[in-house]
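Omission of a single protein chain aside, the complex is shown with its protein chains in their original locations.
On to chain A.
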Amino acid sequence: MEEKAIICKELTKQFGDFYAVNKISFEVSKGEIFGFLGANGAGKTTAMRILCGLSYPSSGTASVAGFDVYRQQESIKKNIGYMSQKFSLYENLTVLENIEFFGGVYGVSRKEIKERSNDLLETLGLQKESRKMVGELPLGWKQKLAFSVAIFHRPKIVFLDEPTGGVDPVTRRQFWDMIYEAAASGITVFVTTHYMDEAEYCNRISVMVDGRVEALDTPANLKHQFSADTIDEVFYQLARGAKRSAD
């Protein structure tokens, strides 16, 4: 059987009588790049928090990297990486200190941290900047560093929450090169984005509307199914009918 990195069955999160996430079911394979799309307020963040072991579901089942979201939250956290546009690195620590800090938190040995951080700085071309405060780096560099730090402990899955907001189109593509590379090395990538062209870079995408997964397939199949030329159109057709809107 093909190895599954994430399995969700009828996963639900209820706040009072409000269904933030309403019986969503999907599976993500190992090494897959899975795009998790949805309008503002569709329930993406709530679902992602459950899958990251930060929040309990109200009902349904889910496993992440083989661990159960009800009983094994701590194991989930150890086996995933997480990066968001808003928070990832400490601005007033240096590049090297950030790598050492996150490596240490995730239990990578001192020896390993030293070796891997040298490799990492070289790959990123950041050797000269290793003792600079992260706050002084341009946004594009910060994002690449944040992603590298998120997969530094070689997690099974990395969750990326709108990782590329605001950067120029060249840097945005360099970032995706890194995502492809990570996926090719066997890391499963779970990513949300507002850039619809980036949705096309995913192996499969799901679109959430009002707490439900309304569509899930490869980008090509979705375009065919909705008779659309772009994912932008598919998304628009699905999300236009949304009743909810929130941040």
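Methods note: a residue touches a chain if its C-beta (ideal position, glycine included) is under 8 Å from a C-beta of that chain, and two chains touch if they have at least 3 such contacts; residues count from 1.
We adopt the following convention: contacts and distances are computed from a predicted model.
Q: Pick from "Molybdopterin-dependent oxidoreductase", "Sulfate ABC transporter permease", "Cytochrome C" or "ABC-type multidrug transport system, ATPase component" the UniProt protein name of the chain that isn't shown here.
A: "ABC-type multidrug transport system, ATPase component"
Q: In the complete complex, the non-displayed chain touches which residues of chain A?
A: 38-41, 123-125, 138-141, 144, 162, 165-171, 173-174, 176-177, 180, 184, 194-197, 200-201, 219-220, 230-232, 235-236, 239-240, 242, 245-247
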